[in-house]
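Missing here: one protein chain of the complex. Every other protein chain is in place.
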Amino acid sequence: MTSPILLEAIGVEKYYDKFAALGGVDLKVRANTVHSVIGPNGAGKTTLFHMLTGTKSVSGGRILFDGHDVTHEPDHRRVQRGMARSFQVTSLFLSLPVRENLRLAAQGVAPAKAFNCWHEPIGARACADTVERVLDKLGLSSLAITPAGNLSHGQQRRLEVGMALAAHPKAIFLDEPTSGMGVDDLDAMKRLILSLRDEHTVVLIEHNMDIVMDISDTVTVMQQGRILAEGLPHAIRSDDRVRAAYLGNMITGGKA
Amino acid sequence: MNIYLLQTVNGIGIGMLYFLLAVGLSIVFGLLRFVNFAHGAFYLLGAYLCYQMMQWGTSFWLTLTLAPLVVGAIGWLTEKLMLRHVYDKAHEFHIVITVGLALAVQELVIVQWGALGTSVPVPDVLQGVVIWGSFIYPKYRLFVIGFTAVLALLLWWVLEGTRLGSAVRAGSESTEMVSLLGINVFRIFSLVFALGAATAALAGVLAAPIRGAEPFMGVEALGVAFVVVVVGGMGSFGGALLGGLLIGVVQSVMSTLWPEGARLMIYIAMAAVLLLLPNGLLGRKE
Partner (left out) sequence: MKRHLHFLLALAVVLLMPAFMQSGSLASEVLIYALAAMGCNLLLGFTGLLSFGQGVFFGLGSYTIALTLTRWPLPMPLALLLAMLMGALGAAVVGWVAIRQKGTYFVMLTLAFAQMFYFIAYTATGITGGDNGLLDIPRPSIVVLGHTLWSLASPWQFYGFVAVAFLLAFWLLQKVSRSTFGRTLLAVRDNEERAGAIGYNLKLLKLQAFVISGAVTGLAGALHAMMTGIAPLSNAEYHTSEMILVMTVIGGAGNLFASVLGSAFYVLMADWLSTLWPRWLLLLGLVLMAVSLWMQRGLWGLGDSAWRALRSKLEKQHD
C-alpha cells in the first residue's frame, strides 16, 4: 500500500554557464514518507533542493507539487503551497529571540498579514498556538526568549528544523540537519525527524548514514548531477554501483 | 577649430583625470568591499598640497611626486588606525566613518587655507599652447593626457605583472584564499588603500592648475568618482579607464549642446547601469 505522490521532479536540469550541475533528474516523493537523498560531495543534492524549493530557478524540466506545476514559482510562493526548508548552513534571525524566529516562520504562510502596520502580533496574530507546539516539539521551550545567536550549535540546528515546521508544510526539506552535531544532539535530531513523518512528508539530504539507513522509507543516490540508484535502505546499502560511487566504505551503520 | 573636436579632446583630458580619480576607489571596493566616502577628500588634499607647495616655490615636478606620497601615507595611516576597526561592523558604519572623515578634512582645509579657494598657476614649462595646423591646444592639458596615459600603463603593469598586483586581484576574488596562501592580507589592505589615496591626490595635483583648488571640490569629485566606478564596474581597472573616458567625453561634448543636462545625464547613466548591468561595463559578474 503506497501513498500518493506529493512531489515530482521531471527531467530537471540546472546549468551554470557550461557546467551541468543537474543533468536531467527524475524524482518521485510519496506523501508521509521520509525520502533521503544521498551522494558524494558535488553530486548535486543541494542544487536539487534549490530547484525543488524554488530557491533558484531550473534551466530545464518541470516540478510538480500537490498536483500543481510550480516550476516557475519563486520560493515565497512555494512556501504558501506547503513547502518549507531548513538550511545546510544555519540561517536564523540571530538578533531575534527563538520565539520570534518561529513566529516569523509561522507567519510566512500568510505573508499578507506582514503588511499590517497597525496591529501588534500578539495572541492569535502571533500564531501563538503553532509556535508553542513547535517549541515543545523541539525541546526549546525554556529558551523561548533567548536570542537565536546565543544558542548552542545543536540547538540552532534544531531551531532550523523548527523554522520549517512552523510553516505547517506538507513537505519539509531538511538540508543536512545534523551537520556539525555532536553525538548527544544526534539522537534528539533523529527522534525529531522520525516524529515528523505522521503529519508531513520529509525530504532529507544527509551524510550521516546511521540516520539515513534507520529512518528512511526511500533512499535516492545521486552522482554528478544524475540519479544513480533508488530504493529501500537495505537495497541501497548492498547496491554495487552505490558502493563504487562511495568507494565502498561509507555505507555502514543503521539497523536495517 | 571644430568645437566638437575641441570638446572631445577636452573630454579625453578630463576623462583621464576621472580615471585617475576613480581607479583607487574602484580597486579599494574590489578588494576591501569598502565604499570610501572620503575618497574625494584625498583628491582635495592633493589639490591643496599642490597649491601650498607651489606657494613655497617647490617645482611642479617635485610636487607631482611628493604630494601623492604624502596623501598616500595619510591614507595608509587612516586604514590602519581607523578603518580596519569598522570592517566587521554593519555596512552603514563604513559609510558614516568615511563621511565623517571627509567632513573633517574639508573643514581642516578651510581652517588652513580659507573657504574661498584659490587658483593654481600652470608650471612655466607647460604654459602656452601647441599649434599643429588648425589644432590649437593648451600645452598643459596635453601634458595631463600624456602623463596619465603613462601612469595608467604603469598601474596596469603593477596590477598584472607584480606579485602585489596578483595578490590584489586574487584578493578581490577571495580574501580567505589569499590569507590561506600566507600573504598578509591586512598589509595589502593598507597598501591598496594608500595607493587609492595617492592616485586620487595625484588627480588633484594635476587638476589644480586647470580648476584651481576649492574646499568643496572633494564632494563634487566624489560624486563623479562614484559614477565612473559604477559605470565602468566596481573593482575593475579597465572599467575605471573606460568609464572615466566615457563620462569625461560625454560631459565635455554635452556642455556645448545642453550645459545643464550634462550633469543630469551622467547620473541617469549611473542609474541605468545600476539597474541593467549592475556590475558595470567591465566589472566582474557577482
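Odds and ends about this structure:
Letters A and B mark the chains as written, and numbering starts fresh at 1 in each.
Criterion: a residue touches a chain if its C-beta (ideal position, glycine included) is under 8 Å from a C-beta of that chain, and two chains touch if they have at least 3 such contacts.
Source: prediction; values computed, not measured.
Interface note: of A:Ala43, A:Ala105, A:Val161 or A:Met189, the residue touching the hidden chain in the full complex is A:Ala105.
Here the missing chain is touched by one residue of A:Arg125, A:Arg191 or A:Arg241, and it is A:Arg125.
In the complete assembly, the contact with the undisplayed chain comes from A:Gln80, out of A:Ser59, A:Gln80, A:Thr146 or A:Gln224.
Touch with the chain that is not drawn comes from one residue among B:Tyr18, B:Phe42 or B:Phe226, which is B:Phe226.
The missing chain, though absent from the display, is touched by one residue of A:Asn116, A:Ser141 or A:Ser195; that residue is A:Asn116.
Even with one chain removed from view, subunit A keeps its contact list with that chain: residues 53, 55, 75-76, 79-80, 84-85, 87, 91-96, 100, 104-105, 107-109, 111, 113-121, 125, 163, 167.
Touch with the hidden chain on the side of subunit B covers residues 29, 33, 35, 82, 85-86, 89-93, 95-97, 99-108, 110-111, 219, 223, 226-227, 230, 234, 260-261, 263-264, 267-268, 270-271, 274-275, 278.
Please note the rule applied: only the chains that are shown with their structure count from here on.
Distance from the subunit A centre to the subunit B centre is 49 Å, each centre being the mean of its Cα atoms.
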